[in-house]
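One structure is given here, and the rest of the page talks about it.
With one protein chain removed, the remaining protein chains of the complex are shown where they sit.
Order of writing sets the labels: A and B. Residues in every chain begin at 1.
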Amino acid sequence: MWTGALTPWGGRGMRWSARWFVIGILAACDTFSGQQPPDGTEDTEASRSGYPVQLTDAAGTRHTFEEAPRRIVSLVPSATEALLAMAEADNLVGRTDYDRMPEIEGLPSVGGGLQPNLEILVSLDLDLVIRFAGESDLATAERLTDLAIPHFAVQPDGIEDVLTIIRDLGLIIGKEDAAAELLGEIGNALEGVSRRVAGLPEPRVAYLLGGDPPWVAGSGTYIDELISAAGGDNVFDDLGPLYASVSVEALLDRGLDLILVSEGLTPPTALGHLPSAELPPSVEIPGPRLGQAATDIARLLHPGAFEDGPG
Amino acid sequence: MSMSSAESPALEATDLTVHYPNVPVPALDSVNMIVPKGAFYAVLGPNGSGKSTLLRALLGMVPHASGRARLSGQPISDWNRRALAREAGVVTQSESVAFPITVRELVAMGRYPHLGALQSERITDRAAITEAMRMCDVGDLAHRSLSTLSGGELQRARVARAFAQEPNILLLDEPTTSLDIRHEMEILELLRTSANGGMTIFLITHHLDLAARFADRLLLLDRGRVAAEGEPREVLLEATLKRVYGWPISISNDPATGVLHVTPLSATSHPSQDRAPTPGETRDQTDASSYKSR
Partner (left out) sequence: MKPFAWAGLLALAVVLVFMLSLRLGSVDLTTAQVFAALRGQGDVNVRQIVIELRAPRAAMAILVGGGLSLSGAVFQALLRNPLAEPYILGISGGAATGAVLALALGLTASLTWALPAAALAGALLAILLVLGVASSADHRVDVRVLLLAGVVVGAFFTAFMSFVLSISDARTVRSAVLWMMGSLASSDWSTVWMVTLYSLPAAIALMALARPLNLLAIGEETAGYLGTNVERVKRIAYVLASLLTAAGVAATGVIGFVGLIVPHGVRLSVGADYRVLLPLSFLAGAVFLTLADIVARTVLSPTEVPIGVVTAFVGVPLFLLLLRRSVGARSGSEIES
């Protein structure tokens, strides 16, 4: 068991977000630990013993799945990645313009994730659409309902959300094992990170997205949670909105130890004297690679803790 | 329909005063006048004497008016706009048309007061339009766009529109300023003929000579006040005109036709007249008097 990992770290105590995701992982694994698939059955339907599956989605709608969906389109990148990670590529019959993964690049595109092309969705004869649960998409949801296309809402904003998505989708597609395995991997990676950075002082960092004056990520964003998980201190966690532009002076004023920038970006010249590091795009999109993302960031924040090789 | 009887005058003003806010001098000051039915009534006066204001006040278009104005025996405020438009036609000094329309479309607007919102032109309307265009010699221009017309052609088209209304009273504010001699005479003779046929003509003009020749009655305004009213030979007196216009004018009577001729004299024969007016100068009958332009 991993209770040994729940040690206070840094001078500030464990951040609530860090605590939650560890608990989330434990909960996710617990969900699956009680289910024993029957041995030696030829009937594949019986081996997917979870059905009928009853779930409430991120928009509060209750769903009942009688069987595994065979024709799926995911409008949400995190969910798409999760499905691919659970080897569900065969059942995906469409993609969004933003999905460039090799496994599904050949599939027809349904346009953008926020306002998908309804005609193409109808023509694909879908069993399931995974959609955003956000405000702007209620109209899309209503139209999907009107067109009798089943849809499941997910919230892909933070680490907790990613874990929920993996767990829920795993149940829906009848691949609890794969989901558990994925969650286990993530849990291991996060646990490894937390072990290595425990007790180390948290470097003061900020994540810049570009623009002039530069946009930074505040608290409640995915990258903010990753930074906490990696043992860092986001100096802009007191920002009101999720992202906001701040002046270069404010950046200097906060006393940064390290600047994190998105790929391809250079920090403002006034901050040139500070060390900076580029982060790959995967840190902006919540997804199943969060374990790797947290590890990568932790490696940047605490290089000394990783000298003995990957955790 | 109006409630005019055969006796009530076409136009009547009683103590008509127009006092614009923030302007010390009234535009019209206690004007009293009566235009008998079927008369050719001309209104004269220098620039800024209130002629156009009088026309607009008689038609109820001036919000700052006090006193009484009546049209065909009924107070102007009691008139319904459409009924008024069927009774009286108006040609203003100028118009600016926002979009290019044809002459025929412009003249056809004279029939609008006679047509319901969804009603199309009837044969009687088309006849009135064609006849009005013929009378004002714009028939050949029917399908020309207004933007291609000369100033005079446009003026004639607007007079045609007023005639197309088939009104009992026609009020015109300097309708011949851009017209050449032939067209000016044609319009005036048209007005005279119409008056002979019973139409009341209320004409504002600065052509003293033509007013003397064509009008039955004259009104002479001076700085918002009535300077003189009556038949041409009562109003067109040399002393009166010199006082009002600030220029010496000679009146002569053609013995053969009885027509009055109004001739302004030249400045060189009266050296005291070429001093420029200064503001606040007293109005003295013998000096060159100033005239204030609005």
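Everything that follows uses one rule, which is that a residue touches a chain if its C-beta (ideal position, glycine included) is under 8 Å from a C-beta of that chain, and two chains touch if they have at least 3 such contacts.
For clarity, every value in this text was computed on a predicted model and none was experimentally measured.
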Considering the complete complex, which visible chains touch the unshown chain? A, B
Can you say which of A:Pro241, A:Gly264 or A:Pro281 touches the chain missing from this structure? A:Pro241
Touching the absent chain when the full complex is considered, from A:Ala87, A:Met101, A:Leu114 or A:Ala270: A:Leu114
The one of B:Val90, B:Leu203 or B:Ala228 in touch with the missing chain is B:Val90
So which bits of chain A touch the chain we can't see? 97, 108-112, 114-120, 122-123, 125, 132, 134-136, 138-139, 142-143, 146-148, 240-244
Could you pull out which residues of chain B are in touch with the chain that's been left out? 56, 59, 61, 63, 81-82, 84-86, 88-90, 92, 95-102, 105-106, 109-110, 112-113, 115, 117-118, 144-145, 148-151, 165
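The definition used in the following text is that only the chains that are shown with their structure count from here on.
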Euclidean distance of C-alpha centroids - chain A vs chain B, Å: 84
